[in-house]
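Notes for the one structure printed next.
Note that this complex is displayed minus one protein chain, with the remaining chains in position.
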Amino acid sequence: MMDTPILKISGLTMDFGGIRALNRLDLDVHAGEIVALIGPNGAGKTTFFNCLTGIYAPTAGEIILTPPQGGKSISLKGLKPNQVTEKGLARTFQNIRLFSQMTVLENVMIGRHCRTRAFILGAIFRNAATRREEREIVEMSYAILEKVGLAGVANEFAKNLSYGAQRRLEIARALATEPFLLLLDEPAAGMNPQETQELDRLIREISDDGLSILLIEHDMKLVMSLSDRIFVMDYGKKIAQGVPSEIRSNPAVIKAYLGEEVDA
Amino acid sequence: MDYFIELFCSGLTRGAIYALIALGYTMVYGIIGLINFAHGEIYMIGAFTSFIVATVLSIYGFPLLAIVVLAGLAAVVWSSAYGYTVEKIAYKPLRHAPRLSPLISAIGMSIFLQNYVLLAQTSDFLPFPTLIPEFAFMEPVAHIVGSTDIVILITTTIMMLILTVVIKGTKVGKAMRATSQDRTMAMLVGINVNRIISVTFIIGSALAAVGGLLIASHIGQINFFIGFLAGIKAFTAAVLGGIGSIPGAVLGGLVLGLTESFATGYVSSDYEDVFAFSLLVFILIFKPSGLLGKAETKKV
Partner (left out) sequence: MSLLKEMKKGLFTSLWFVFLTFPLMVIKVDPIERVVRWRWENALYVAVGTFLMYLLVTFLMQRKNARAATETEVDADRESFIHRLIASPRQKYLLGGALLAVAIAFPFFSSSYQTNVMTTALMYVVLGLGLNIVVGMAGLLDLGYVAFYAVGAYSYALLNHHFGLGFWAVLPIGGGLAAIFGILLGFPVLRLRGDYLAIVTLGFGEIIRLILENWGEFSKGPSGISNISRPGLFGLELNLDAAIIYIYYLMILFMIVTIFIVNRLQDSRLGRAWIALREDEIACQAMGIDKRKTKLVAFSLGAFWAGIIGVVFAAKTTFINPASFTFLESAIILAIVVLGGMGSIIGVILAALILILLPEYLRALSEYRMLAFGAILVAMMVFRPQGLIANIRRTYIFEKEKSPAEKS
């Protein structure tokens, strides 16, 4: 029904020594979609993200990224993490990895790095082009902070933010790299219900802006409410995929994982 | 051929001592992931303590055997005490600090201890008393292998056997292995991790002290600066073998000792230390996991 997927993964396999963390995984994300990846702890979800973003080099398989609006398809295999980000795929981390000694605004400004140019000479001489670029970085970063509701704390050190705010800052930082596909690794972990609700709204907004989202999440309410499609993993393998209603009633999924959680 | 054997033996002797010091690096690294830069200084303090005790005793006319035993004992006791204290002062408060903080602290400790010995004693080279006599039965081969070499080899072998027994066979050794695999887990199963770390420093320091005593009586002189070079070379040995691995430290020590011995014997003695440093740089660049170590996977 849809055109070429913006992300197409086929046969992705990752071995650590003798342990197969990912076993011939297939997955695709289409433009504008919100796709969730769920599965019990240790199923290999984060490993999957790490393979996608170039932090691990997968043992086998293919990862093809196709920018929307008719860009050329590229293989992400063998690219370094920063190159993957340049191609338009950004991520957040499950165990928050902010730059704690930098301010909130600066954290987002770092995200602008790969879309800006200034280098040694620009930094030293601060020519007109560099000044313009710096201004753009600040303005855009500030705008992103406004979007995620952190503009008020732009000058705070990142480490002083609440847990929920830190998670939102991670998203803001990822957005600053201008991705068309955003990977969120358990964005709601540790959030209270109200924060989760705000997060739900934020993710929808980001999606409305035209970004595709692939998220790992344990909060089933959030997953069911947000996702267009859901992939379920267990022991490094995909065990099911489909729209939320299908997943909800899939016996294999219920057996492996959902059972008591989703009926509520 | 004699020359070859001579080089081989002196390489083995050197290597055995490097290994003895390297064990301290590797054990500490295995447990707390720190390059204990001050370890070379612990070795130097061992050599100095044995020098002082041996000289005092010989001036007061003690018999040679008593001198050897007491000097060795003093070296072990005081080196261990220093190792223990250094850990408590410079590393323990930094258990949860960023990775480079304890390393900088260790470098500071190393400089401090060097200058402490310099100020408390002297900057001159001091003649180390002869503790190991030329054995009569060694006479026929004395031109190739000295008695000191034999004593060094035997002593280091004994020390390593003791270490193996301690690590493999005792409760403390088991706790050490557990702590080095997973500190948090070890803590959860009731191991007193702080105590185990202290024990590790004490054992490592004791081995370094023995190394200090042996090398000082081998070379015949000491000064406050000997710890720096010996420390770096022993560290090279530890990395060469695979840091964190105990058999690796021994293997690394021997390989380094032999390499150095042959390189200085057949190539040039001017660049003796350059060999060791270059070896260090090359291993770290090309095979940081060493000969017997395991490659690290980064956790994200």
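As written, the chain order gives the labels A and B, with residue 1 at the start of each chain.
One rule holds for everything that comes next: a residue touches a chain if its C-beta (ideal position, glycine included) is under 8 Å from a C-beta of that chain, and two chains touch if they have at least 3 such contacts.
In this text, all values refer to a predicted model and were calculated from it rather than measured experimentally.
K.L.:
For the full complex, which residue in A:7, A:137 or A:233 touches the chain that was left out?
P.N.:
Checking the options A:7, A:137 or A:233, the one contacting the hidden chain is A:137.
K.L.:
Touching the left-out chain: which of A:64, A:118, A:224 or A:254?
P.N.:
A:118
K.L.:
Please output the residues of chain A touching the missing chain, sorted low to high.
P.N.:
Touch with the absent chain occurs at residues 53-55, 80-82, 85-86, 90-91, 93, 97-103, 105-106, 109-116, 118-120, 122-124, 126, 130, 133-135, 137-139, 142-143, 154-155, 157, 160, 173-174, 176-177.
K.L.:
Identify the residues of chain B touching the omitted chain, counting contacts across the whole complex.
P.N.:
34-35, 45, 48-49, 51-53, 55-56, 59-60, 74, 78, 81-82, 85, 89-90, 93-94, 97-105, 107-117, 119-121, 126-127, 129, 228, 232, 235, 239, 270-271, 273-274, 277-278, 280-281, 284-285, 288, 298, 300
What we mean here is this: only the chains that are shown with their structure count from here on.
K.L.:
From the mean C-alpha coordinate of chain A to that of chain B, what's the distance rounded to whole Å?
P.N.:
48
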